[in-house]
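A single protein chain has been omitted; all remaining protein chains appear in their positions.
Each chain carries a letter (A, B and C) given by its place in the written order, and its residues are counted from 1.
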């Protein structure tokens, strides 16, 4: 294969290169993966509407997001455990986003720590993705570390009180490879995500440590412990969008978690039509 | 193959394990199997509509069906001759339903008898599926045995005065294997379903013994011989649903018989929209 | 392969058995065969709407067509040169239709003559399909022979002033095999359909002998030379259906000529919706 020149080329390269355990974790949707397939297919329902005879010598696709000037309407969403793909993991992606002038969102369950990422991309626009643990002190410390490290927003994931059933992970009995750790929890018990379980160790981790009781009222608690703007990730309905506004958050990310949570959820992009003025 | 973790895995296991005669009987739809394919495909037209930030630490999907508390809105429909797949046949499925707290419906043309199933799952919610034989005495005795054995409802199949043309069964000249019997008819002539015919022995059996003259008025006769609630299985139109209510039955099962009766019937799940308030 | 038990089995048998020249003639649609494919696919848009609990011990699907009692709403449409498939050709099909109590329509360009077919199936309901030749005397004689042989209707094909471009026939340089003749034209020059041409000899035959000037007013001429009812085959629009009624014909056959004339014509069955009261 020559140089990769489009996203499919990178995907094919990954299929040839990554170990099965990591590849399957990255590529899998929930269940029969219908939502994952629909996520891609849904874009084919949209057409770019071309106009002609405009001066296009100078073009500008930058946008303002949460008060930040961003070079393009594309950023890097939080995805977990990126060092399974490359030793530089989240640090490399944060640097790339910094170089491109766009946003990088770090996952709570990353393999590079909040501080490592901040050091790798000090001038980049960095947001921190948050899960709320049953032990609220864990979340409080994550928020505090993100604030101190210069992260500029918190992205609370609201669509994953439990993790989706991704069949390949269950078949592989997914574990985080032994040389990697959940970097934000070094030395704590949460690192038993490296130990083999009956199914996916990640699902086991999530189901045992995340707080499944979280409700709208808990947004107030999160607001009480931080000055950072809060963005909710995983909203798919306008009712929830209105509740989010009422709860005083700064933004939402319309997402079905990459088709990884519940199969037969609607395609993310198809839901945007419900949010138009 | 590893442990089965989804329904497709069980299906694939069956394809590798079962004898052709039995596998084809279980898997075949009528004709060119368009309705069978549509039965599955129709689910892709539905989307789960996710809401977020609800306390989901405790969840409950139990429902009340015919006055019974059932642990989930899924039960085991009547399918014939289950011992072709495993020596425990209907008894095993009845026990599984009992353990899961849901309903098991025993087929008239089962390979375990009414009494065997009752003994295997004494505490389970058991219903008995009924065909009406030309010899009404046969039906009367089946009803009486089901009542005595603790079955709690009768499920009259109304979409099968003749049996569908399932091409694989015709090609296989389907017979019930010699070591198995229609267990509810031990020692009667109805067991010649084991003898090879020009086509499927089951179709021959049905066409010669079932009563093709059954009409709405015959529901009254069935009511006159039992105290059990009567449920009609195989209704696909709201007109028939209204007639069922007028006939005084206790419920209906919207079904196209698994696509096994007439090809080009509509998908079962797609018909539910006609029954909404 | 075992006994054929459905239409697909017969089709597969034909694919294994027939010489390429004949098989391609029978199976081909015009152009890229989209209309041929749509003709089949269009049926999947229709659903049989099942009702239940009706006495079906006695069923009757007979209909009355042009005053004739026909055992089922299915007959045998005219197709040309049937002896390429079997030595008994049109005579066998006419006998089959007679035995089944339904209609057989003999093609003008058949390999069994009007008289042979009449002798083979004397009690059957036989109609004669007509093309109008430039030499009107040819048509006059065909009509006269059909009348004397006991055919009960004339089926004038109105969708084929030229014949469709069927690519396989052009590639094969289709000819009628030398041992066969257009049986209604024995000893006339029209039999040079056996001689190899640049493309399909049949298209050459049609284009050189059929009358491309035929218009609605020519129906009057046809009516003037026969007492038989006239049926127009190849109507696809309700405007043409109304003109047919105004022209005093006895019936129409809604057909796109099996997708063999012009690719991208609509599917025959889909057009029926335009003819409903």
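As a working rule, contacts are C-beta pairs under 8 Å (C-beta built on N, C-alpha and C of every residue); 3 or more make two chains touch, one makes a residue touch a chain.
All of these numbers come straight from a predicted model, not from anything done at the bench.
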| item | value |
| --- | --- |
| Shown chains touched by the chain that is not drawn here | A, C |
| Subunit A, residues in touch with the chain not shown (by the definition above) | 2, 5-6, 8, 43-44, 46-57 |
| Interface with the undisplayed chain - residues on subunit C | 31-32, 34, 158-159, 161-162, 167, 170-171, 212-216, 218-219, 232, 234-237, 239-240, 243, 256, 261-262, 264-266 |
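We adopt the following convention: only the chains that are shown with their structure count from here on.
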| item | value |
| --- | --- |
| Shared chain contacts [subunit A and subunit B, defined touch] | none |
| Fitted rotation between subunit B and its twin subunit C in degrees, CA, nearest 5 | 90 |
| Approximate Å spacing (C-alpha centroids) for the pair subunit B, subunit C | 45 |
| Centroid distance [mean C-alpha coordinates] between subunit C and subunit A, Å | 64 |
| Touching two or more other chains - residues of subunit C | none |
